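Below is one structure; the comments refer to it alone.
Excluded from the complex is one protein chain; the other protein chains are retained at their positions.
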Amino acid sequence: MNTPRDILTVRDLKKHFTIGSMLFGGRKLVKAVDGVSFSMQRGEVLGLVGESGSGKSTVGRTILRLSPPTSGSINFDGQDITNLRRSALRPIRRKMQMVFQDPFSSLNPRMTVGELLTSPLKIHGLSTEPGARQKRVAELLELVGLSAAHAARFPHEFSGGQRQRIGIARALAVQPEFLVADEPVSALDVSIQAQVVKLLLEIRERLGLAILFIAHDLAVVGYICDRIAVMYLGRIVEIAPTAALFSSPRHPYSEALFSAAPVADPKVKRQRIMLTGDIPSPLDPPSGCSFRTRCRYVLPECAAAVPPLRELTPGHFKACIRDDLTLQNWDGKLAG
Amino acid sequence: MNEISLKDLTVPRGLGLMSRRGFLSMSAAIGAAALIGVDKGQAANAAPKGQVVIGFSQEPVNFHPLMLAIEVDQGVHWNLFSPLWGVDDKGNFTPQLAAEVPTVENGGISADGLNWKIKLREGVKWHDGAPFSADDVKFSLDLLNNKDFKANRRAGHELVRDITVVSPTEITWRMEKVYAPYVSILAWTFIVPKHILEKETDVNSSNFAANPVGTGAFKWSERVPGDHITLKANPEFFGDGPYVETIVFKYIPDMTVLYTQFQTGDIDYIGLQGISPDHYEEASKLADRVVVPVALPFIENIALNLGKPVFQDKAVREALYYAMDKQAIIDAIYYGLPRPTESYLPYEASAFNPDLPKQVYDIEKAKKILDDAGWTPGADGIREKGGVRLAFVNSTTAGNHVREQAQQLLQQSWKEIGAEMTIQNFPPAVMWGDNWMQSKFDSAMVGIGFMIGPDADTTDYFHSKSINAKGGNGQNTCQYENPEVDKLLGEAADTVDQAKRNAIYKKQQEIVRADLPYLPIFQYAMVEGTKKGLEGYKPNVNTQTNTWNVNEWKWTS
Amino acid sequence: MLKFLIQRSLQNVLLLWVVSMIGFAVLYLAPGGPLAQFALVPGMSQEQLLKIAEQMGLNRPIHEQYWEWFTRLASGDWGHSYRDGQPVLWIIGSHLLATLELMGTSSIIAVIVGVWVGVLGAIKRYSLFDYLATIGAMIALSIPTFWFGLITIYVFSVKLGILPPGNMYTIGNGSFWDYVHHLIAPSLVLGLVTVALWSRYMRSSMLDVINQDYIRTARAKGVPERQVLTRHAMRNALLPMITVAGLQLPTLLSGALVTETIFTWPGMGRLFLDSLSYRDYPVVMGILVLSAVLVLIGNLLADILYAVADPRIRMN
Partner (left out) sequence: MSHSATTDQLITAGEPTLQRNRAIDRFMRHKLAVAGIAMIVFLVLVCFVGPYLLPFDDLFIDIRHRFAPPFVSVHVLGTDPLGRDHLARLMMAGRISLTIGFAAMIMAVCLGTVIGAVAGYYGGVIGAVLMRFVDAMLCFPSIFLILAIAAFIHPGVISITIIIALTSWMEVARVVEAQIKSLRERDFAVAAELMGGSDRYIIFRELLPNAIGPIVVAATLNVANAILMESYISFLGYGIQPPTPSWGNMLNNAQQYLQKAPWLAMFPGLAITIAVTSFNFIGDGLRDALDPRLDH
């Protein structure tokens, strides 16, 4: 799995939180991420989908080492960054950046766009020649479809879409090789979503960076990603190239996700699969397969053990003990 | 340390303690005092009635009369306890627990002054009914010499040897060496009850102080800390009186409020630090009040720390003295009440030297002295000599407004001659503890009573062995060293003839006046007041407070 | 509820510990330290001082000294006053009542007047009364207590002669009316700041309540306005004031110190000043720690009362 082309390899990543007071009622363990493994190649766009609370954002943030993982390993660009200290992380940070969901809170309201874009340069000591930074700012703004004249303005002078462009420009300022896009469009109007997605694709093509695209909107993910990983309660239940997943999902949860997605093409007729009950509390996840409590195809054996992620066809993995299922795909047809 | 502060609410104990040591019986030569008994007038007293409220601006807190205490505490002690003999306002010793004051003439003291024999009064009872006896006297003297005991003073007592209780009414002892002031010291050494105190395992235990039992004219009644102390008449008192049923020592920490309450009639007698000079004129016009200035044996000085380079040049000291407008300080700030003086001894002292040169306020003379001595004005107008600036700090107790005003007046006139004085006042504990006792001050404004008893022996203040800062033991905090003075002090101590001694002390005053370790300003006078109709109040310069004879006070109207 | 109380109590114990460390640090690290008292004794030499320091254990490491002091404190042995040798707790205790009496009276005045002004201000929001009350409260919060006290004495005692200039009572009189007579001026002076605080908080609390749905509902249902305000609004608006009362304790204690000084009131504040000038360390430290403890207890009581009064917490 760890080929030289891989920019990121994550193995058995776990992130647990404790909540509650030390003195009273005891501390409770939340397994936000519970054993996630995958790898990404340079220039690849990997989608990470799942309901809210499935741990996908935590995966993104843990990979970026915004918080230390509980266990597992993260290998970035050939270097194990799992336990690096903050100071040691600093040079690596230049290569990994993030685009945030909320374009309103991700930009410091007290800084002008120019300051927002030059501060990463200053921190990393880039473009130190006089005038170089202004030039770089102009370049970045142009790159994301804004004009150099905007540098003097404050974030609140911009619309949501424009702010997201600024956020992307900031992420790109240090010329990263890897980008985590944490639901970058879900806070935007639908009309603007397309523009931002297009911009991301454009940038990916021009700069060749790898993107971990976190979303709950399958349509957007399908549009932009090379591969998709489906998460449920802190684990990846299925991971496959986009086309394969859309045409023949192999995990009951993927099927349910597809069925719930809004249909853009009126010709497509999908049977809506209602998931019964709420997503279980991560404080008290079900034994065995964590999806079994809401699964239409559940068997008594599902409670026995956590199903491992198995490769069914090359590059297509799933974590379900039932291989006998025929599931409905994106187009509403039953996949072989 | 004989600090006294007029508008000062806060003389710490331990300061005040020594503070009036020293001026017992100014006029009475030792042993030659007229001996007047104060036996109870045999005519039966009328039943005590009425109440006297005594206002103090400090709070009496120590009621074990042999432990560390200040004047205000003694003000209460006089009424609860009795010494062997007291001393009245004319300087006469008056027998109290003793049947008579021992002298060489009456055989109480041997001709060589070493063997003492005291006859005690019969039939005296402690407040709890137990009989008083010679054992109590022995116990009290032994207690004072107990090294573990926080005695208020040991001087004199430490020379006592071989105390023998001959009978319940007779006691004898031997003195290690002649120590003339001892009669005076015993005149304010109160006797404490053995039968109560011997039960204490810790000699410094405060149980007794919380509920003191004495032989005085009044019995302990109650104490409301921070507010007042009430004493009730002791009908079994051996002496005159008491004529009032209740006395209340009311503590009012602010002298202005104290005065206001004297005005409104809440307080019958205002004593200790008395009425602020600011209010004297006004107070003297009050109806139904008697307000009198009372002379005190304290001398107000500017003490110069000779350990500081700037004061080592005598010219500086002289110039500062010439540039001191004494009259302005006395007239404007003290309303003309105190008397200007040149000596460290009070006018009343037999050794007082009236022929010392009079200081005159002469700025030009002061400037000339400094010019001649080579102190030349620097760029900022402050003089310098050999790298030393004529600049120093003056300190006293913070919050003493009257003194602060005097300081500022001095500051201004000294600035005229090119001397820079900075005022830096401290809370009493800091001022008199760290600063004064360890000679860390530059200059201080301080009122000192220099004498020990009626004796003008000032070894403690002027002998070179008495410098704490140089490993000595005493209160020579100015670090004054003059071999001739040392010699005179030694000579005087060996001289028995009082006239000869006085001559030596007069000589010493001349030298000190010329050397000027202290710049004397005036001798204190305090304004005290009583409500009209209260009789028996007698200011007594020989005791620490004027509540020494409350047993004789009575209401006539 | 019980869990809440235990939790708060434990937090307070922790705070108490921090408080004791601060109190210790302030005084033991002060220049001169506890030894200064002994430096006052005439003729005390440097060697003797060192010897005393050794006897008192002042040459030991600071944490050891602290620990000994703290364990004694915890066991109720607060030491003895340097000044009169009495136990510190007894001395403070004998002054505490006077302070509490003063604080209590002024608080009652403050609550009555403050609540009235606050409620009226909220009901007649932006009226002249409201405006004047706001300005008045701000000024009251800004006047130095001691100055206000001096003016009170000047006007009512010196000029008009209708109130005593100080003291708790006339010695030898001590009737109930005499007490009340003496209490008027100091409690008004001390009450001034708290009246202002109460009226400000009460006004905003009342405004919060008035704007809530159930009040509107009550009005819509035709409940008489007076009843709406007194039964519904005021009762709910008073609830948060419990906490306010707790939070005001430090202000009140500080004010008491100044008021006691001006009016020669024999309370804890004046004892503190007296002890300071005598460097009576045990008493100073005792009062410092005790005042913080009083504040802690006050806050804890406020918490408990609030919990008892507020159904939402009571349910838990």
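Quick notes on this one:
Letters A, B and C name the chains as they come in the text, with residue numbers starting at 1 for each one.
Rule of thumb we're sticking to: contacts are C-beta pairs under 8 Å (C-beta built on N, C-alpha and C of every residue); 3 or more make two chains touch, one makes a residue touch a chain.
Because the structure is a prediction, the values reported are computed rather than measured.
Under the touch definition stated at the start, the shown chains contacted by the missing one in the entire complex are A, B, C.
Only one residue in the set C:Leu5, C:Leu100 or C:Leu150 touches the chain that does not appear here, and it is C:Leu150. Residue A:Arg94 is the one among A:Arg94, A:Arg136, A:Arg270 or A:Arg322 that touches the chain missing from this view.
Taking the complete complex into account, A:His124 is the one of A:His124, A:Arg270 or A:Arg322 that touches the chain left out. Of the options C:Leu58, C:Leu141 or C:Ile184, the residue whose C-beta touches the omitted chain is C:Leu141. Across the interface with the omitted chain, chain B contributes residues 7, 254-256, 276, 278, 282, 328, 332, 398-399, 401, 404-405, 407-409, 411-412, 423-427, 430. Taking the complete complex into account, residues 61, 64, 66, 89-91, 93-94, 96-98, 100-102, 105-111, 119-120, 123-124, 145-147, 150, 153-154, 156-159, 161-162, 165, 167, 170, 174, 195, 198-199, 202 of chain A touch the chain not shown.
Hidden from this view is one chain, which touches chain C at 14-15, 18-19, 21-23, 26-27, 30-32, 135, 138-139, 141-147, 150-151, 153-154, 158, 249-251, 253-254, 257-258, 261, 272-273, 276-277, 279, 284, 287-288, 291-293, 295-296.
FYI, only the chains that are shown with their structure count from here on.
Closest to the middle of the protein, by Cα centroid, lies chain C. Chain B and chain C have Cα centroids separated by 40 Å.
With each centre defined as the average position of its C-alpha atoms, the distance from chain A to chain B rounds to 89 Å.
Those residues of chain C that touch chain B in the complex are listed here as 31-32, 36-37, 39-46, 80-81, 83-86, 91, 94-95, 98, 157-158, 164-168, 170-172, 261, 264, 266-267, 270-271, 273-274, 276-279. Chain B contributes residues 1, 9-10, 12-15, 17-18, 51, 53, 59, 61-63, 68, 204-206, 209-210, 224-228, 246, 248, 250-254, 257, 260-261, 264, 266, 427-430, 432-434, 437-438, 460, 468, 471-475 to its touches with chain C in the complex.
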